[in-house]
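With one protein chain held back, the other chains of the complex are shown just where they sit.
Chain nomenclature is as follows: A, B, C and D, assigned in order of appearance, with residue numbering initiated at 1 for each chain independently.
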Amino acid sequence: MDNFDNIALKIENLRVYYKVYKGVLKVLDGINIEVMKGERVALVGETGCGKTTTLKSVMGILAKNAILTSGKITVMGEKILEVDEERIFQKRPKGVAMVFQDPTAALNPVFTIGEQLDLVVRYAAGVTTNVKEHAINALKLARLPDASRIYTNYPFQLSGGMRQRVCIAMALAANPNIILADEPTTNLDVTIQDQVLKLLKRLSTEKELAMILVTHSLGVARETCDRIYVMYAGTIVEYASSEHIFKNPLHPYTQRLIASIPRLTGEGIAEGIKGRIPDYLNPPKGCRFAPRCEFATEKCFNSKPPLYEVEKGHFVACFLYEKKSEVTHPNADNS
Amino acid sequence: KYESIIRTTEDWPTYIDPAVGSDFSDCIAIVNLYDSLVFPNHDGTVRPHLATHWKVSPDGKVWTFYLRKGVKFHSGRELTAEDVVFSTKRLLTMGEGFAYLFEPFIEDVVALDKYTVQFGLKKPCGPFLSMLVRLYILDKEEVLKHIQSGPYGKYGDYGRKWLLEHDAGSGPYMVEEVKMEEYVLMKKFDDWWGGWEPNAPEYFKEMATADPVTIRTLVAKRELEITDELQPMESYEAMAKIPGVKVIRFVPGGMNLNVMMNTKKPPTDDVHFRRALAYATDYETVAKKIFPGSLVARGPVPQTLPGHDPTIKPWEFNLEKAREELKKSKYWGKLDKYPVTLSWCAEVPEEEKIALMLQANFAKIGVKLEITRKPFGSMIADAQSIETTPNLSLIFVAAHYMEAGGMLATRYHSKSTGTWEQCEWLMDPEIDRMIEDALATVDREERFKKYYAIQRRLVELCPTIWLIDRAETRAYQAEYVYWPVAEWVKKGEKIALPLGYGLYAHDMKVFPEKRK
Amino acid sequence: MSMWVYIIKRIIYSIGVLFGVSILIFIISNIVPGDPARIALGPRAPDWAVKRLRKEMNLDKPIVERYFLWLGNLLKGDLGESLRSRRPITKDISEYLPASLEIIALSAFFMATIGINLGRLSARFSDTWLDGVIRIVSYIGIVTPAFVWAILFALIFSYLIPIFPTTGRISPGITPPPRITGSYIIDGLLTGNFKAAFDTLWHIILPALALSMGGAAQAARMTRASMVDNAEKDYILAAKAYGIPYKLIYKKLLLKPSLIAPISIMALDIAALLGNAFLVELVFLYPGFSRYGVEAMLHKDLFAIISVVLIIGVAYTVANVVIDIIIAYLDPRARMGAEQNV
Amino acid sequence: MQTILKVQNLKKYFPTKKKGVYVKAVDEISFDIFEQDVFALVGESGSGKSTTAYTVVGMYEPTSGKIFYKNFDISYGVDKRPLKLKQEIQIVFQDPGTSLNPSKTVLQIIGAPLTIHKKLRGKSLIEEVLKLLEMVELPSDYLYKLPRDIGGGEKQLIAIARALAPQPSFIVLDEPTSALDVSIQAKIIKTLLRLKEELKLTYLFITHDLSLVRNISNRIAIMYLGKIVEQGPTDRIFSDPAHPYTQMLLSSIPVLTKDEEALKPKHIESTGEIPSPVNVPPGCPFHTRCPFAKQICREKEPPYVEIEPGRIVRCHLFSNGTDGSSKDEEEVQTWS
Partner (left out) sequence: MYNEEASMVLLARAAQRDRIKRAWYRFSRHKLSIVGLIMVLSIVFIAIFAPYVAPYPEHAGPYVDFGSACEPPSLAHPFGTDAMGRDILSRVFFAFRDALLMGIVVLIIVVPIGSTVGLIGGYFEGKWFSTLIMRITDVFLAIPPLVLALAIAALLRPTLLNSMMAVSVSWWPWYARLVYGMTISLKNEPFVKAAELQGMNKFKIMFSEILPNHLGPILTKMTLDMGWVILTGASLSFVGLGEQPPTPALGTMVSDGAKYLPTYWWISVFPALMIVVIILAFNLLGDGVREMLTSGE
C-alpha cells in the first residue's frame, strides 16, 4: 500500500479477550487497522462489536480482566505493543490522544476544567511554562466560547456539547499526532453532533492529525472520514474508502446494515438483520457472521475468511469474493 | 505534693452534704469532713467528741450536751451551740440523708448558751447517743453565705448546691476538690481540735470505683491505698499476691445479707413455704465460698452489733426439713404454678453466685426460681409496692447506728415498708409495738432484753433468709500504710463501726518513702 | 452562597427533628414506672420531702404542661437538675462532654488517617497480597465490637506491656489545667501546661484507638471500593492515557472523588460514638459523656436522660451538616448545584 | 378521516427550586392526530416531546390547555381517568431497560394489563400472553424469562406486546428505538408498522431521528424549547422545510448517499447551544441560533402562520412583520 513512513498508526492481528466468571470472552479476533498521517478513518460497528476495546488497546488502558493474546501496534513508526509467546511488551503511546464516548464520564467531576487541562498540558505535552495559556488556547481551538470562564468551571456546569468540546480540547492540549475519537457524538443532539463533527474534521485537516473515529453511525462515518472499517463481532469484515463502501458494499453484513438505515429519501425500511450477535464465549469457529448470513456455506462455518481485495483499496473478509480477487495476507504489507 | 495520700475507692455517687448523704460512700467522705457530738468506738459504744459530756432527764426526753471549747471550723470560726441547732434544723427540714433517724424523736433543739445545746424529744429514745454519731455539725455562717434560691423559705436551698462540692465542717479533713463521678479530694485540716500524730495522711481521696482489672492495676501501680469492698473474690486473691499488699477481712458488725421474702405475695405469703426456702439455703457455701470470711447469720441482727441475741438459733441447710415444711404449705402440689421471683443487685456481682446457688438448690425441692439482675435503682423502684416487689430480694442492709434497735426498726417496722430496706412487707402490729417499746426504753439492759424478744419472734415468722453477716474484704498497701482497722483485725478484735468510720483517715498513717 | 442557604435550611429543619426527638424521649421517660423523686431522695426520706421534690420537678403536673415547662427552661439554657449528681445537668454535661469530645476527636483522626490510607494502599495494590492482608484486617476491624478491642488493648498495652495508663483522663499526680474550654488538651496547651496536655493525650490514645477501629476498617473498605470503582471510570483511564503519573492519579485525581462515601459514613460513625462509646468508657473508666448517659438511664435520672439523648441528636445534626460541608468541599456539584439548576 | 386526539394550547410547566420560576417544558402547543395516522413529534433533547407524550397519557396533568380523545375531554391525570381510557391509550417508553420491571417475568409483565383490563387469570392469561408474544415474533420460551436475560431489542418488543395487550387503539411511542442499534431498530419499526395495519392503530411517534420519521409518518410536528415551530404533512416538510430550525435539523442529519445529500438544505449550518427551558430567551426562542434572526425575533414571539393548508410555521419570516401576539391566537382558533 502506501509508503511506510506515512503510516501514523498500525494495528496488526490484535486479539483481546476478557476473562469473566463464565469463561473467556473472545472479543477481538485479529484486528488489522492502518491509519495514514493526516488521514481520517472510521471504525463502524454495532454495540459491543469491540470498537472501544480496540482503541483502549492502543492507549494501553484495557480493563484489568483483559487478556492480550496477540497483536502488534505501531505508532508513528514506534512499536508500542507486541505480544509474543513469553511476554507482552507495552508502553504508553506518545502523541496519541483519545476522546471518550461519554464526555460526562470522561471528565473528573470534582476538578475544574482548568485543573484537568493543566495536568494534561504538563504531563502529556510536556509543557511546564505558561501552562494555563496553553490550556486556554486548547479550549479556544476547540471553539469554546469564553474559554477563560470555562477554564474555571466544573464539568457539570457545562452543557453536553461543551463538555464534548472540552474533551476534544484536552486531546488537543496533549499535542497529538493521532486522535482516537470513541463515539464522540453519541450522546449529543443532532444539531450539536453536527457542530462537533465539523470541528473534528476541521481540526484534523488544519493540524494534519490522523484520526480514528469510532461510531455506530455509517452516516457520520461517511460525512467525516476518508476510509471506513466495518467491524462485526470483533472482526473487521470490510474496509474501503467511504465512497466505495456505500456505492458497493460487499460484505453481506455491510449490505444488511446499510439497508437497515432509514433514508431521507423515504424508501421505507428494510427487515434488519435476523438473529443475534454471537456469544463471545463460544464465537463461531469460522466467519463470525456466518450464523446470520443468508449466503453462508459450510466453509464459512469452518474457516475464517481472509481479506480479499476486491477493488483497489476495498477489502472484504468473505468467501463470496474468494474467486473474484487475490488473497491478501493480513500481514502481507508489513514487510 | 501528693506523696502523703490515702486513696480509696467506693461506689459513686458521693454526696458530701451531711444532710443529704447516708450511703457508704457518702459516709466515708462525711465522717472525715465533719464532726459530730459523740464518736463511735470500734466496739459499738460511743465516746465524747464535740460534746465533752452530757445529761439526760429521768424521763429520757431531754438531753443536754456541753460542747468542747475552741473547736474551729475550716473557715476558722469557732463552733458553737448555734451551729448545732442550725445543723439539726437543717437536717430535719430537708428530710433527707440521716434525717429519718431523728425525725421520729426530736421535738426541738435550743442553744442554752454558747456551749450548751439541749434536745427535747417527743418520746424517750434509748439509742439516742448511738444515733447522734450521725448528726454532723455545719458552719452556720459559711452555709448562709452560700445560699441560693430554693424551697426552704428564708434559707433558700439551705446551701445545698454549694455543699455538693464544698464543705462547711470542722472535721480533720477539708474539701480540696470534687470531681463528679470521679473523686473527692480532701486535705488535712491542720488546725483540727483533736490534734495530729506524725505521718497522718496529708490528703485523702475517695474515688469512684472501677472495674476489677482497673482496680487491680491501680493497686499494683501503688496508685490506690485501700480498695473498696465490692471486688470479686478472685480479684482479692489476685491482689493478695502483689508484694506489699494485704487483703483483710472483718465483719464490721453493721451489715448483713438478706434474702427478703415478700410476705404478702404468693407463694412466699405462706410461712411454711418461707421456712422451706430457708432450709433449702446453703449458708456455709455463701459464707465460705462466695463471701469468704463472713459469718453465717444468726437471726435478723448482725452478731457483732450490740443488742444481738446470742442464744438465737439460726436456720440450717437441710433439704429434708425443707421438703417437710413445703408439704405443710398451702402451695404443696402446685409448686409449678407458683414460680418464685428473685431480684439481685447488679452492682454487687457476687450476688449472682448466691442467686444461682439458690436457684440450683430450690430446684432440688421443686421450687422454680426466676432470677433477675437489677440495677439498685430499679430495685428501689420495685420495692415501692407489694405488687412490684419480687418474692425474693437479695439485699445487703447496713446498720445506721450501732445498736440492734436501729436495724430492727428499719427492717421490720411497718413504717419502713415501701423502701428497699423492707421488701418483706411484714406489717405485723405486734412486731411494730415491740420495736417501739424497745426503742423507748432508756435503760440499756432492759432495752437489749426487749431486742432479744423481737429477734426470737422474727425467727418464728421467718420473713427473711438471713444469709450472712458480711465480712468486708479490702486490699490495702500494708507496706506503707498504717490502718487501724487492719490492726484490730490482726489482733482479732471485734469490730462494730458505723458505715464510713473504718476509713477515718485521721487515725491512719502513711509512709510515702516506703512506697515503691 | 446558595450552599450556605442550604446548610442553614438544613439546620432549621434539624431543629424541627430535635423537637421531635425531645418529645419522643420526654414521653418515653415519663411514662415509665417508678417515682424519680423517690429514687432521688432515697428510701428513708419522709413523704413530705418527696412531695416537695416532685413539686420542684413539676412531676405533679400533667405531662403536656411538664413538657412545655421543660422546653421553656431549655430555651433559657436550663436542662434541669440531675437526680443523681444533684447538680444542674448543664454543669454535668460541661464536664463530661469535653472529655468525650477529646476522645472522639482523636478517634476521628485515627479513623481518617488509618482508614483512608489503608483504603488507598489497598486500592493502589488491589488484588495483590497487600490488598488481601488489608482486606482481612479491615474485616476483623469491622466485626469486632469496640468494647472487645478496648478489653484487648487494656489487657495488652496497659497490663501486659504497661506503656499506656489503664484508666481515667489524667494521671493522679498531675494538676489539670484551669478550665477554659473543658478540654484538658486544649486548655493545657493554652495555659502552657504541656505536661497535662500530653498526659491527657496519653490517656485517651487507647480508648480512642479502640473506638476508631470499626470506623477505620469501614472507611478503608469503602475507600478501596470506591477507588477501585472509579479507577475504571473514563476520566481515570483518560488520565492514565495522558501519561499523568500514577502517584498523582492515586493521590489526587482518584482519591478526591472517591472520598465522598467513606467520609459521609465516617462522620455518622463519629457522631454515633458520642452515644455508643459507653462500653469503652466503662472499660477505661473514662469520665465520658456516654457513660454519664448510660448511668443516667440505669438510674432513671429523668432530665439527664432527656438531655443526653437530645445532645446526641444535636451531635447527629452537626455531623450531618459537617458532612454536607465536607462533601461540598469534595464535590463541586453539591457546592454549586443549586445555583446551576435554577 | 376522524380526529382521534386533539391537543389544544397545551401547557405543562414544572416548578423549580426557585419560587416563581418554571421549566416551560411544553408551552402552548396544539395539534390533531387522525385515525390510523403516524403522527411524529420531532425535536432535540429537552424540547418537550416526552412531556407532551406523558401529558397525553395522563402521567402529568396539564398546566393549562385541553386534550380530547375521540371528543372526550381527558385533560387530567391518570388517577381521574376511567379504566376504559387507560385501556384505549397505551405508551411504549424510550428505554427498554427501565420500562420493564426487572423483578418480573415476561408473563407477569405482559399479563399485568390483561388481568387489570380483561380480568384474565391462569390458563387463559398464559394463552393470551403467548398470542401477544407471537404477534411481536418472540418465541414462547420467553414466558418465564426475566428482563435481564433478554436483549435490548427484544425487551422493547415485550414492551410493545404489553402495550398491545389491552387492545388499545392509540399508542404513544416515546423514542422506542433510539437506544437500539439500527439493525434492531429496523426490525422493531417493521413490526410496529405491521401491527398498525393489522390492528388499526394510531401512533404518536416521538423521535429525534428525522430520517426515520421520513419513512414512517404522514404528519410531523417539530418542537423546539417547548413550542411547536413547524408542523404539516411529512412530504412537504422534507421537501420544503420552512422554519430555520427545521432546516438546521435537516442539514445536520448525517446521510449515506448523494441522493439524500441532495435533500438536505445546504444553506444553514448549526451554531450555538440550545438554551435551557428555564431561561427561554425573549422573543422567538430560536433567535440565539438562527442565521436569519432580525430585531423583531429578539423582541416578539412569532405567531403561528398557516403557510399551506395543514402546514403551520411559527416564525417571523412568514408573518410578514405583522404583530404576532393577537394573530397568534386567531391562527390557532381558525386552524383547530
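Operating definition for what follows: contacts are C-beta pairs under 8 Å (C-beta built on N, C-alpha and C of every residue); 3 or more make two chains touch, one makes a residue touch a chain.
Note that the coordinates shown come from a computational prediction; the quantities given were computed from them, not determined experimentally.
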Fill in the blank from the handout: Shown chains in contact with the undisplayed one are A, B, C, D
Fill in the blank from the handout: Checked against the full complex, the residue among C:F125, C:Y159 or C:W202 that touches the missing chain is C:Y159
Problem - Candidates D:I116, D:L193 or D:V280 - the one touching the absent chain - result: D:I116
Handout entry: Contact with the hidden chain (one of B:K69, B:K122, B:K289 or B:K313)
Key = B:K289
Fill in the blank from the handout: Where chain B meets the left-out chain, the residues are 211-213, 231-232, 234-235, 238, 285, 289-290, 346, 349, 352-353, 355-357, 359-360, 362-363, 369-375
Practice task
Pick out the residues on chain A that sit against the missing chain.
Solution key: 20-22
Problem - Hidden partner chain, residues of chain D it touches - result: 54, 57-59, 78, 83, 86-87, 90-91, 93-95, 98-105, 112-113, 116-117, 123, 126, 141, 143-146, 159, 162, 166
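Just so it is clear, only the chains that are shown with their structure count from here on.
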Exercise for the section: Just give me the whole-number Å value for how far the CA centre of chain A lies from that of chain C. Expected result: 53
Practice task
Could you please state the distance in Å, as a whole number, between where the Cα atoms of chain A are centred and where those of chain B are centred?
Solution key: 91
Practice task
Name the residues of chain A that each touch 2 or more other chains.
Solution key: none
Fill in the blank from the handout: Note: in the complex, chain A contacts chain D through residues 46-47, 159, 161-162, 189-195, 197-198, 216-220, 222-223, 246, 256-274, 276
Completion exercise
Within their complex, chain B touches chain C through residues 2, 7, 13, 15, 20, 22-23, 94-97, 99-100, 103, 151, 160-161, 164, 179-182, 205, 208, 210-211, 213-214, 217-218, 221, 223, 375, 377-378, 380-381, 383-384, 388, 410, 416, 418-421
Fill in the blank from the handout: Residue set of chain D touching chain A in the complex reads 44-45, 151, 181-187, 189-190, 208-212, 214-216, 234, 238, 248-257, 259-260, 263-264, 269-271, 273-274
